[in-house]
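The complex appears here without one of its protein chains, the remainder shown in place.
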Amino acid sequence: MKKQLSVLMDGELDDEESRVVLGKLKQDEALRGEWDIYHMIGDSLRQTPVWDEGFKQRFAERLAAEPTVLAPHPVRATTRPAVNWSLAASLAAVSLVAWTAFQLNQPDDAAKQAKNQEIASAVGGSLPQNLNYFLNAHQEYSVAAIHGASPYLQASLERQQGRAK
Amino acid sequence: MRQVSRVALLGVLFSVLPAQAAQPEGAAWLRKIADAAQQQNYSGTYIYQYGNRVETFKITHLYDERGEHEKLEVLDDTPREIVRNNDEVLCFEGDSSAVVVEKRKFRKIFPALLPSQSNTLLDNYQVRMGEVGRVTGIPCQNILLDPKDSYRYRHRLCADSVSGMLLKASMLNDRNEVLAQTVFTQLVIGGKIDKEQLKPKLSGRKVVLSADKGALSEAQRSDPAWSVSALPPGFASILAVKRTMPGKEHPFNQLVYSDGLATVSVFIEPLSAALKAVQGLSNQGIINVYARVVDDHQVTVLGEVPATTVSQIGNAVVHKLGGR
Partner (left out) sequence: MGDREIDQQLVERAQQGDKRAFELLVAKYQRKLARLLSRLIRDPAEIEDISQEAFIKAYRALPSFRGDSAFYTWLYRIGINTAKNFLMSQGRRAPTTTDFNAEEAETFDDADQLRDNNTPENELMSKQVAATVNKAVEGLPEELRVALTLREIEGMSYEDIAAMMDCPIGTVRSRIFRAREAVAERLRPLLGTGKDKRW
């Protein structure tokens, strides 16, 4: 495994094996230690000063205190099926959020396509009512809402959409 | 730059700044900007840019012994006009057949919301003077509101040194990329404003008064079982209400937090057959949105703040059961 780590670090391990090693890194503390030392050796050879006594420990403590970051993913609830959601711009046409850019580790292209279709149909259908109301409600209180002339326009947009149906 | 809601609110917000601010020059400028928006006569065109989108508006503003009179026209798509007299607002919108008029209440919320927050803005943002620039031919002073941490965005204002009129306002992220910007492309400050300019164009069309179905109901106090256990630094509770959306059975809770400039709303509504669960981070223009499920309720957090702020607040939403 250490040898594969060495190859991985140089960007020379094939995709599948790379994923295996990355997975192992998550679980194996000793292997992470090897990652640290191997990188330190490289830095030292490149004359990057190694003045980081304790940095790793101190940073680990800070990171542990940070709220865990989560990029979007659909909720896989046991009782309720989740829906990918798309957001509408507050005026004019519906725009897709960079949701597709956040698709993580899709197993294959078919799944990706299916997901895109799901989003596309949500876009074609009715707008998520609640989000528009929430944006409206929020913008009534938001000083920094540099939003055209909403909240007044929000309601008129909804009326427009209501008429269009 | 000016919008009906923003500048008037800004005016009230900045007017509660204490006289002895820690950053005297910057704070004095902010007050000057707020005053100018209220008390100057002006007429101009400005654009609001965010992402790839540009919206264009024309504004006419008059200040006299009876207060503020203003008309805002949206120059894209369907023509829309918003006419305001102090805090009475009428929205006009229509096509060739009819004009719908809607009376909205101009929410003067900030004096009531910020008594304990008069110092907050300066606690969370470092005000500093930037360079002198030019907007639509008028020299203006840049004033920067630097966030003191990564939970909020930077704001850059550029105001006319003579009148204090805000000519350009930008919201920037930590890489100094412009997220959104409002800027006058043409502006006349001062001078006489003819009252005719403030009237909406209604001639020859049938006027229909709207029953205001789009508005949210009057707010009541929110359910105290819902709260945010840990807020990012500098944010404090502004408002906690429960409201009903027209046509919906269940009311939703809205908890609003602010750091004096940036605002975040937390919405909580019960899940049902009609409302499916969603979870994750996303954004709409300059608003970041974070959704999460807590105790069979959909929690939606949104605001003009970095993603980390909405997700941190969202993750700290708690529902205290029992005790009822």
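Descriptive notes on the structure:
To keep things simple, chains are lettered A and B as they appear, and every chain counts its residues starting from 1.
As a convention for this text, a residue touches a chain if its C-beta (ideal position, glycine included) is under 8 Å from a C-beta of that chain, and two chains touch if they have at least 3 such contacts.
For clarity, every value in this text was computed on a predicted model and none was experimentally measured.
Contact between subunit B and the unshown chain involves residues 126, 146, 150, 174-176, 281, 306-308, 311. Residues of subunit A that touch the chain left out of view are 2-3, 6-15, 18-19, 22, 25-26, 32-60, 62-64, 66, 68-73, 98, 101-102, 104-105.
Keep in mind that, in the parts below, only the chains that are shown with their structure count from here on.
The centroid of the Cα atoms in subunit A and the matching centroid in subunit B are 27 Å apart.
Looking at the complex, you find that subunit A touches subunit B at residues 67-75, 77, 80-85, 87-92, 97-99, 102, 129-131, 133-156, 158-160.
Partner subunit A is touched in their complex by these residues of subunit B: 1, 3-6, 9-10, 13, 48, 50, 53, 55, 57, 72, 74, 76-78, 80, 82, 89, 91, 93, 100, 102, 104, 107, 109-110, 113, 153, 155, 169, 171, 180-182, 210, 213-216, 238-239, 243, 245, 252, 254, 256, 258, 261-263, 265, 267, 269, 271, 275-287, 289, 291, 293, 300, 302-304, 308, 311-312, 315.
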